[in-house]
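Left out: one protein chain. Kept in place: all the others.
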Amino acid sequence: MSTTTNGRSYKAQKVIDRMGQKLTRQMVGSLAACVHCGQCTDSCHYVLSNPGDPTFAPAYKADRIRKLFKKHYDWTGKVFPKWVKAGTVQTDEDLEELKDIVFGKCTNCRRCTINCPMGVDLATFNRMARGLLCHVGIMPEGVEYVAKEQWEIGNQMGVLKEDYIETIEWQEEELQDEMEDPNARIPVDKVNSEIVYVINPREIKHDPRSVLDAAKIFYMAGADYTMPSEGWDMTNFGLFNGDDELGGAVAGRVYDKVEELNGKKLVISECGHGYRSTRCEGPNWAKKDIAFDSESSVITMLKYIKEGKIKVDKTKNPGSYTFHDSCNNARSCGLTEEPRELLSLVVDDFREMYPNRAENYCCTGGGGAMSMAEYRPSRLKSAKVKADQLSATGTKTVVTSCHNCVDGLTDLIGHYKLGMDVTQLVNLVANALVVDEKIEENRKIHSAETSATAAQ
Amino acid sequence: MEKHKQENFHCEDFLSDFDFWTVDVADKLARDSDISGGLTESHWKVIMYVRDHFMKYEKGPAVVKVVKDCGISFKELCDLFPCGLVRGAYKVAGLPRPQGCI
Partner (left out) sequence: MSNLLHFSSHTLQEIALVFMATVYFMRVRWFLKWPLAKERQPATGMGDTNPKKGARYSVGKIAMPWAMESSRNKPLMYAQFVIFHLGVVAAIGLSFIIPYGPGLLKSAGLVSLIQLLTGAACIIGVFRIIRRITNPYMRAISSPDDHFSLVLLTGWFAFAFMAAPNNISSGEGVMLAYFMLTAFFLVYVPFSKISHYLYYPFTRTYLGRHFGRRGVYPLKRTPA
């Protein structure tokens, strides 16, 4: 380990120096204001699932970062450093320890933030700390891998452009078959469209059903939309690894493409962190004011139903459903009412989960935790409170508007053997679509065309 | 098999060492992935395709590749691997857990 003249490792020195550049007044307020009242303790799913272990307490975790602030940036902390628990990082091992806390013991879900009487926003400076570590190359391997894919290939799963296009063409064929309309399209790079629809690479790489479902909804609504050939990944690991540069680059790619295509509105598929990154944080990271509108596909789908552009039949979705609010959607973007309204329109038996909306518990896979294999056992153990919350609803299916939550919940449902299914609103809306008349109509047109061709 | 479980698996599911994979391991993984009735020829076709792709590119294939190159429909793929491409086919083929929102 190379060290600086003061005996501190270069990396540790860099983390300390960079902290001064990354601190904002909001963060300084959060770092200075904590009174260690302990009110946040019970708000954290890690605490609730690991009784007796105070190292999971939000204030305890926050203090691992706060001590650096007090020692190096808060002059009152310099008067009696030990008295206010000011401290430093000296070695690379110290940084590894910090990594295990900021990445491994917190999903940045912000539940403690809304439960802090002083208004301390731990999640925000926890993300800042992640960024400091990431800057000196210290982060979970999986996070590093995904960030690299986003930098280099432009999407978090390294999906090649040809695979993306081929998948859309494939789904277009499926759409044509299902709707019995050879003219049905999933347009790519169509300029001047009302809607530019961006998705999570997972939908291309692993399970394209949601692409088809969305296409069906757009088709039935007669929407003027397109999917972009570049900048189509609305997810953003910059939110997770705390790297504003990555965040700005990934979101910037999406914005640039929308502008290039002269799209009127950006519609973001159901993904909590993607929505937050692309809709809310992206302009801050990219330092760019966005001229076009953007919204969650949940809002788009709800509008289609309310405006009568699509018809749905809720009897097509039998069974009981509950709704899980994604942290990023609910606690950071206020997207809580529209998904409920939409869900109530497409299923008959919707039962609320408690606590809900902005007070909901994290799916326990948030903040990039799904990509951190090393913390997986602890993550699943810490999902106990979420498992209890899910099973208390007595429902068969949990609906969520977040791909990451789908996977986080699927993992814990398997681990705790809850026997529940996880689905998203796009699947339920597509399934509830009233399509028979349209197909009948297409069939008539098609047979008329065929007989006209035969007559010639 | 059981005694290797700890060091070769990321917790209870994906294999952590691609080279540890054998036909027996695949059978065990198949049982963990809700595949009842054992692995058939159709399963093996997908499994070998996925393994081959991983050896070449160090990542699993996109679902469109699997479907097109193995000549099956998406529905057939889901019937073969009820847990889906990743938690089903990738897992039985001995791939490590992929990174990202998965």
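All chains are identified by letter, namely A and B, in their written order; residue positions are counted from 1 within each chain.
Everything that follows uses one rule, which is that a contact is a pair of C-beta atoms (placed from the backbone, for glycine too) under 8 Å apart; a residue touches a chain by one contact, two chains touch by 3 or more.
No experiment lies behind these values; they were computed from the predicted model shown.
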Shown chains touched by the chain that is not drawn here: A
Contacting the left-out chain in the complete assembly, out of A:284, A:344 or A:451: A:284
Per the touch definition above, residue among A:12, A:57 or A:409 touching the missing chain: A:57
Sole contact to the chain not displayed, among A:189, A:260 or A:359: A:359
Among A:32, A:249 or A:445, the residue in touch with the chain that has been omitted: A:32
Residues of subunit A in contact with the chain not shown: 23-30, 32-36, 38-43, 47, 52, 54-55, 57, 59-60, 63, 75-76, 79-80, 82-85, 113-121, 279-284, 287-290, 293-294, 330-338, 352, 354-359
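As a working rule, only the chains that are shown with their structure count from here on.
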Separation of subunit A from subunit B, taking each centre as the mean of its C-alpha atoms, in whole Å: 26
Interface residues, subunit B side, partner subunit A - complex: 10-12, 59, 62-65, 67-68, 74, 84-87, 97-102
Of subunit A, residues touching subunit B in the complex: 142, 145-146, 149, 156-160, 163, 166-167, 170, 174, 200-202, 204-209, 235, 271, 273, 370-371, 373, 376-377, 380, 403-404, 407, 410, 415
